[in-house]
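Omission of a single protein chain aside, the complex is shown with its protein chains in their original locations.
Note that the chains are named A, B and C in the order they appear, and that numbering of residues resets to 1 at the start of each chain.
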Amino acid sequence: MTGMELFWTWVAAFLTLSIYSFLYKDNPFYKFAEHLVVGVSVGYIFTINWHQGLHPYLFNPLAASWEHPYNLLRVIPLILGLLFLLRISRKYNWLSRFTIALVMGIGCGTAIPPTIETRIIQQTKASMINIIDQPSLWAGFCAVTILVGTISTLIYFFFSKEHKGILGGTARLGIVFLMVGFGASFGYTVMARISLLIGRLNFLINDWVIGTWNFIAG
Amino acid sequence: MKFLFFLLQMDRRIVFVLVALAVVAPLIMPLNLPIVVGDKVRRLYDAIDQLPARSRPVLVSVDYDPSTVPELQPMTLAVLRHCFSKEIPVIVTTMFPTGAGLARDAMETVAKEYPNLSYGTDYAYMGYKPGYSLVILGIGENFQATYPSDGYGTPSSKLPILKNVKNYDDIAIMVDFTASAAYEVWIMFAHQKYGCKVGAGVTAVMASDAYPYLNSGQLEGLLGGLSGAAEYEKLIGAPGTATIGMDAQSIAHILIIVLIILGNVAYFATRRHREPAQTATPQQGGSA
Amino acid sequence: MMRRQVPLLICFVAGIVMLSQNFIPPLTWVYQQALEWARIISAIALFIGLISLVRVHTMKLKRKAANYRYSYVTLFALCYMIIAGFLTKYGLFVKLHAGCDTGSAWEWIVTALEKALNFQEIFLNVQIPIQATMFSLLAFYIASAAFRAFKARTFEATLLLIAAMIVMLGRVPLGQMIPGVKEITVWILDVPNTAAKRGIMIGVGLGMASTSLKIMLGIERTYLGMKD
Partner (left out) sequence: MTRRPHRFLRRAVLSLALPMLLFVLLVATGHAQSSAFDRPPAPVTNVALKDAPDDAGGAITISWTLSPDDAGGAMDVIGYDVRRSTSPDGPFQTVKSVPRGSSEAADETDLDSDVNYFYRVVVKDAKGEAPSVVAGPVQAKVQWFNLGRLNTLIATIIYITLLLYFIFHAKKGKKLFIRRLAGLDALDEAVGRATEMGKPILYVPGISQISDVATIASINILSGVARTVAEYNTRVIVPNYDPIVMTVAQEVVREGFLAAGKPDAYDEHDVFYVTTNQFAFVAAVDGIMVREKPATNLFIGMFFAESLILAETGASTGAIQIAGTDAVAQIPFFIAACDYTLIGEELYAASAYLSRAPLLLGSLKGQDWMKICLIGCIAVGVVTLLFGIESFRDFFETPLMIFRQ
């Protein structure tokens, strides 16, 4: 480890501990780290955005538009982008509506068919199972359980009818499935979260404490 | 009763301290809780374990970046230790620029534990070469042309370990450690095209995606996440960070379960002694 | 008219074109183009974010609001990253190095400046560790949330906490040694969990598609600041 590397390790360790101090309570160290990371991250995004967004998608193609006149089309999003910047003006901020409307139109139009395909058709197909033709009686039972669970969950999301009678009963069954599913997801995630903590502690112990010790000891 | 009331109104910072202790304690004082070795991990272990000492090298590719180090570095170390302890030659490389430092770290860490083995003869670090799949393909055509020098700048021709390495035929097995689809590229080219045996170590989330390759025999073996690494450490008889990590996982999980149970015991035991208003706070379940 | 109808018309036309390109292969290029347009627009939009951030913090400084001193940290870090980033990305240090003699005082200054304005090191040793540490706070919060909230108050809440406890046990070696736990864990994850996720997914898909359609048709227009 060089002296410079040691310095940066100390910086990282200091900031790590500053964030952890928030678990006790809000304090100047946390406030410092928080305000620092906000500034650094916006600066980073801005720079990366300039060099990996504006350069390859706007500046470079426009500069090459003598050879590829087609690239001039990109003037349109440039203008729309500039219109959007008029947000800060009291008088002309309505012009930014054009930009937002276009972004929304593109987003919504693009999204409808894939949403229907992946979230609706594919899931519907996955629910159509041959409940007789299963390798074992147990597998058949599981298949039926999934089928019943899917339908009752779907019924829980009925909005235009009061949840009473059969509808209410099925919706309640749906809640049972929802709650078991949520519990399972919660329990399943614990491991990944603990891993993150182990990772940070490894950094503090191995890189920082032992690293510094090795640096001093030679 | 007092204790139960205390539990109910316990400051959550006590929970934080307990969690921190549950994770730190095994790091400082390993418990070595029993670990059950699965078939997938054993297959990779067997594939390496049966290799003769000082013959064809194992190729290890470190294709991950710092964000997945907690899960993947322990398994890289475990596989390297296995090879070093059996004096099987190892060539370490990476296809990711961010993996270069990690690959070198891993190799140097393990190398320090085996001073009887020497760099260049028993192990080598080839560093990062840009090109990704082209590099993987290049090894199949001509190893030394793909890696004219090692990761320290020494010409490859001067490394005895590489003297007999022409292409994948001279690699006993390649093991890829990754949090991305890199292992699929190794399978596609190194295995499908050149017939090299491929093993993989991936993150826990990705493990299930890799099962089909294992069943079809395209992967020799598979390590998944921290538990896969811990199982490998058990097989080589050298409990390391993954075993400790699994200790921490077990204790933390049990801690949370115990907390939930205690919380419920306290909740029900004190129910009669509490003001009714206290129980009337809206909570989950009610919202569904 | 210009302020209300035209934006709604733009949205509608763009929506119809993008909807149909999903089904008409020769229109795929429109999609590519639209993606790039959206990318350019959002890249430019970031300036608004930057302005807002600077405004908020300069205002805090001006008003001497609570904790206003920390705003200096944010503003300084912001300027530092942008300056360092632009100097590095445009290769200024390389040019400066090429322009001065080896061993000269100038070279020493350029090297010092390059070390002091290190975009990548700040990113790696300030942003990445803070991000990773914030993320790892979840290890603590997942425990405190479970302790506080998982009380068997109602039937549903009981199901939630039992499922969570079994799966937690089934994920670690210690718990897997209890006979049956591993099998029940797999069953919970594969059967009721799959069913619930599937039901939610279909419902969410319906909600998303219908909201998208309402936006395209201009029925939903709150986002344009028009209530009706």
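Going forward, contacts are C-beta pairs under 8 Å (C-beta built on N, C-alpha and C of every residue); 3 or more make two chains touch, one makes a residue touch a chain.
As the structure is a computational prediction, the values presented were derived from the model and not from experiment.
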Which chains here touch the chain that is missing from view? A, B, C
Of the candidates C:Tyr90, C:Phe155 or C:Tyr223, the residue in contact with the absent chain is C:Tyr223
Can you work out which residue in C:Val13, C:Leu96, C:Ala145 or C:Ile184 touches the chain that's missing from view? C:Ala145
Full-complex contact with the absent chain, from A:Ile112, A:Cys142 or A:Val176: A:Ile112
For chain C, enumerate the residues touching the unshown chain of the complex. 19, 22-29, 38, 42, 45-50, 52-53, 55-56, 59, 66-67, 127, 130-131, 134-135, 137-138, 141-142, 144-146, 148-150, 160, 197, 200-204, 206-215, 219-220, 222-225, 227-228
Touching the unshown chain, chain B contributes residues 12, 188-189, 192-193, 281-284, 286-288
Hey, which chain A residues sit against the chain that's not shown? 19, 22, 25-26, 30-31, 33-34, 37-38, 40-42, 44-45, 84, 87, 96, 100, 103-104, 106-108, 111-113, 116-118, 120-122, 124-125, 127-133, 147, 150-151, 154-155, 157-163, 178, 182-183, 185-186, 189
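By our rule, only the chains that are shown with their structure count from here on.
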For this structure, which two chains share the highest number of contact pairs? A-C
Greatest Cα-centre separation from chain C belongs to chain B
Rounded to a whole Å, what is the gap between the Cα centroids of chain A and chain B? 25
Determine the centre-to-centre distance between chain A and chain C, using the mean Cα coordinates as centres, and give it in whole Å. 5
Do you know which chain B residues sit against two or more other chains? 16, 19, 23, 249, 252-253, 256, 285, 288
Residues of chain C that contact two or more other chains, please. 128, 132, 139-140, 142, 146, 156-157, 160-161, 164-165, 168, 171-172
Looking at the complex, which residues from chain A come into contact with chain C? 4, 8-9, 11-13, 15-16, 19-20, 22-23, 31-51, 53-54, 57-58, 73-74, 76-78, 80-82, 84-85, 87-88, 94, 97-116, 118-120, 123-124, 126-127, 142, 145-154, 156-157, 174-191, 193-194, 196-197, 199-200, 203
Applying the document's contact rule, which stretches of chain A touch chain B when the two form their complex? 23-24, 175, 178-179, 190-192, 194-199, 201-202, 205
Which residues of chain B touch chain C in the complex? 10, 12, 15-16, 18-20, 23, 33-36, 66-67, 227, 230, 246, 249-250, 252-257, 259-260, 263-264, 267-268, 279, 283-286, 288
